[in-house]
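With one protein chain withheld, the remaining protein chains of the complex are depicted in position.
The block that comes next holds chain A.
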């Protein structure tokens, strides 16, 4: 598959009164054409900051990119001037924001907000842009687009507003769509509709999607590949099957284990103890060591490199080193993984 985006050793820091916060601490990944890459992790793990860096939206001067490259079509976005970035932003790379209630301008008609990008980037006449805007609303499944386009955001429900936000993001046929928790603010039923819509659109436009979320159910639904982030680093990356059926990193075990499956009967959920580290002074060695029941001495001394599990699957944990002791995931996680695989089939039967 063709690589459309390459991120190499990207670092992002923010200067605060208390010191410099290392939000992203050197991450590497590629994005292929037409795929969906999900980035998961808890709040503060650096997943949103990563997408902001890709959009050139790191607030300056507090935010800095001290090192790293973001290669898009032979150009490095990380070092690009604001003026050049404006040509890419909204045209080649566009973004769907988390909260449809605040990401639309309440004083502008929906029409104007969709047409803005078309007129700016594609130099369309306003009558042509309006036609295209109506097409877009139809594409995202808003009924009666000709009337709706003249309305203001407050006249739309949450799910409908998110569709408008998606329409704006799609306006210029972007090559990459960055979706930052696009369904977190929505109800499950609406969430399911929006996810289906995004998959549908991806099929039609062949755009690549980077999907940020902390909901592993959503990840299983949309992703081709998954990157798990913790404390500003990617700790495990692989295909969706690698991550869900053969996870290697203890943090991934913890994430999977802390979600109850619909059939789980255990008395207690497997909870990751403690809280994430302070990124002002990131701990020496493996950042996850303090919360990791399998931590070894080396975890507190040296940072683990990315170990290769298979051609598609990499994980940064010393447990994969050849000298490390054999460790099995905790019983509850293993059982759950078995549960999941076993249940997958019979639940399908229930619903048909």
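In this section, a residue touches a chain if its C-beta (ideal position, glycine included) is under 8 Å from a C-beta of that chain, and two chains touch if they have at least 3 such contacts; residues count from 1.
In this section, contacts and distances are computed from a predicted model.
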Absent chain [UniProt protein name; select from "Oligopeptide transport ATP-binding protein OppF", "Nitrate reductase subunit beta", "3-isopropylmalate dehydratase large subunit" or "NADH-quinone oxidoreductase subunit A"]: "Oligopeptide transport ATP-binding protein OppF"
Selected from A:127, A:147 or A:189 as touching the chain missing from the view: A:189
Residue in contact with the excluded chain [from A:57, A:119 or A:220]: A:220
Sole contact to the chain not displayed, among A:255, A:287 or A:309: A:255
Contacts of chain A with the absent chain, listed as residue ranges: 42-43, 158, 187-192, 195-196, 214-221, 223, 240-241, 244-245, 254-262, 264, 267-273, 275, 340-341, 343-344, 347-348, 350-352
